[in-house]
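One chain of protein is taken out of this complex; the other chains stay put.
Let's look at subunit A:
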Amino acid sequence: MSAHNDSNPPEPVDLSNPKLSRFEVYKEGLRRDDIEIIHYEPRFKKPGTKAEKRMERIVGGLFLFAGLFATAFVVAYIWWPWEYDGPATWRDLQTWYTPVLGTSLGLALLCFAVGVLTWAKKLLPIEELVQDRHDGGSTADDRKIAEATVDNMVEDIGLKRRPFLVKAALLGAAPLGLAAIAPLGALIKDPGDMLTVTGWNAERHNDGEPIRFMMKDGALVRPDMVSVGGQITVYPAIDHGATNQFPTSPVLLIHLRDADAEVLRGNLYPMYQDVDALWGNFVAYSKICTHVGCPTSLYEQQSQRLLCPCHQSQFNVVDNAAPVFGPATRHLPMLPFTVDEEGFFIAKSDFLVPPGPAFWNRPSLPEEDEK
């Protein structure tokens, strides 16, 4: 029966023999499950010794402590002051609500756990058994019978004799499978021009009137609101223009110093020169990173770089916000803008190229890549 040791396998016993001890009956069960005992002895050779009693006390104590801590958890959960009313110091009881819950529940569970583990490791018999594994497939007979059964089944259904039915069933089942997943099609939406048209499109969002710049709170933006070297985030002054409904519209309006503005004017891509994209020393870049769309919100005045904190793409502010480091491949599109007769900034048009991350069918205009 077993290949694991040299001794002969134990003999079957006669279960009807009334003289059999409980352990002998038990061992017969092991034998029938192909298990042999290698080593099996009580943890404490003499029952009832001091050491055993001590272990019992420890385990019992752990269980009782578990109950105590669990009670503490329930009591704290109900009666400990927990309601948040503004910033609190460590002297305020509610500061400690969550830590008290964690400590009491954690200790309750840990005490019970250590109790059970100690019971298993220190009080159960020391044992080592070996069981046969019976790895590998079924016996040859079983396989043969199974094969015959399957063949018979195939024959009964007539899969081989009725090829037309099989083909017809397949042809019928394929559309049924499609029908099962077709309702998911409800999710499909035409992306349309969602990735290319932004909130700065005057025809779409403002009846063709030029769209003004506004701040988060709705205040319109005038040139005197940005000091030299400063920058603010502006949004199209349309309904919900500053919300997530217009995710590609946020623009970083930067007031460059004279020297920097001069450099930028020298570097300006032809398409931006053509539309006269700057206004004075002001420049407006899309805030949405061309890599995967995080806001490029860190502006370093010294090096004139914009940094996206998600994947560290860096853009050169005085060179059309062209990428200079990191995984981004395209410049941050510039929003051509000017100031209207009332002194507020207005966009001259939407972005000339799609802002935000590149996508598969993003139209590549030849003029956006090269100067």
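Rule of thumb we're sticking to: a contact is a pair of C-beta atoms (placed from the backbone, for glycine too) under 8 Å apart; a residue touches a chain by one contact, two chains touch by 3 or more; residues count from 1.
Keep this in mind: contacts and distances are computed from a predicted model.
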Omitted chain (choose from "ABC transporter ATP-binding protein", "Cytochrome bc1 complex cytochrome b subunit", "YCII-related domain-containing protein" or "3-hydroxyacyl-ACP dehydratase") - UniProt protein name: "Cytochrome bc1 complex cytochrome b subunit"
Contact with the hidden chain (one of A:68, A:105, A:275 or A:339): A:105
Full-complex contact with the absent chain, from A:195, A:220, A:275 or A:339: A:195
Candidates A:10, A:210, A:223 or A:326 - the one touching the absent chain: A:326
Missing-chain contacts mapped onto subunit A: 2-5, 18, 22, 25-26, 29-30, 33, 35, 38, 77, 82-87, 98-103, 105-117, 119-121, 124, 127-136, 187-191, 194-195, 233, 235, 243-244, 247-248, 250, 287-288, 291-295, 297-298, 309-313, 323, 325-330, 356-366, 369
